[in-house]
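Please see the structure below; I have some questions.
Other chains dropped; remaining ones untouched in position.
When the chains are written out, they are named A and B in that same order, and each has its own residue count from 1.
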């Protein structure tokens, strides 16, 4: 069901889609420090590629090194983000504090802000659709399904299913508008033909 | 009233209880990087032991070094956690952003998530019972008392007393269930006979 990087081409396409969802067309190494979040996502995509596709000794070594760098960077930025959880077109808005459970699955073109927690209840974590906007401070948890093009408001606490094309907010989160995430996310996947 | 480490044996028991509350039985140095939060807690317990129990010159020197390491690690992980505030069996779920006031006192087997603030009003901070679960994003402040086995929901804002064995949630937090924290915390203290 969930997409994951399965080849070197996928790796290139995933990161191109991530860039596009940030509103960028090109990665330049000298942007590393300025584009802290993108630099992190690049490392994430590289690690996904190495772990998913490379079984040769050199690949395993590179994976081990990248894993170590990824963990260090994660701690520095306040991110706990598992591999293969996010589809292509991910856009992390800011470093700060983001926790995502290893069993969570999030679709394409997700825009995610800081102080967000996507967690589990009894080991079961959310399945989130495509083009979902997750506002700052939102907490989402349990064996729930969130549709496509959903906007989750700031500080919302989501513990029930959410249909597609709505905005939810509050504690616990309720549908507060029939307008989805249209103007809040960039469809980086389409932009790169993925 | 509040428990604190008063001997080297206490130090061992506290950290054993912390490990047990994380669902682990043993600490291995090579887990340091993977178990970032536990590694931090180990440093906290060591610092509490050194500051509370060691008055000899070597002890003071070790305390000074440990204090410096503790501060550095705290900044890296986004933690502001005072000494002797948490009873044994502490389980910090994730690095990210946790602020606890120096006057707060929290009982045994506390499970605490990220983006939590336990703060003061006019210098007075909460007193929290045993086996309390503090969900991500919860803010708890003022001269209040929170009972035992309480579950505090995600993004709850708690500024009044809470009785034992309930779940609270919302802004301001209200009792939303008579079910307490039973399934949400591990009683690490009992597990190690503390």
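In this text, contacts are C-beta pairs under 8 Å (C-beta built on N, C-alpha and C of every residue); 3 or more make two chains touch, one makes a residue touch a chain.
Everything numeric here is computed off the predicted structure, so don't read it as measured data.
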Overall copies of the shared sequence [whole complex; 2 in view]: 3
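Simple rule for what comes next: only the chains that are shown with their structure count from here on.
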Rotational angle, Cα trace of chain A fitted to chain B, multiple of 5°: 120
Whole-Å separation of chain centres (CA-atom averages), chain A against chain B: 29
For the chain B and chain A complex, residues of the former touching the latter: 33-34, 36, 76-78, 93-97, 113-115, 135-137, 153-156, 169-171, 183
Interface residues, chain A side, partner chain B - complex: 68, 71, 75-76, 78, 80, 96-99, 115, 117, 119, 122, 137, 139, 141, 155, 157, 171-172
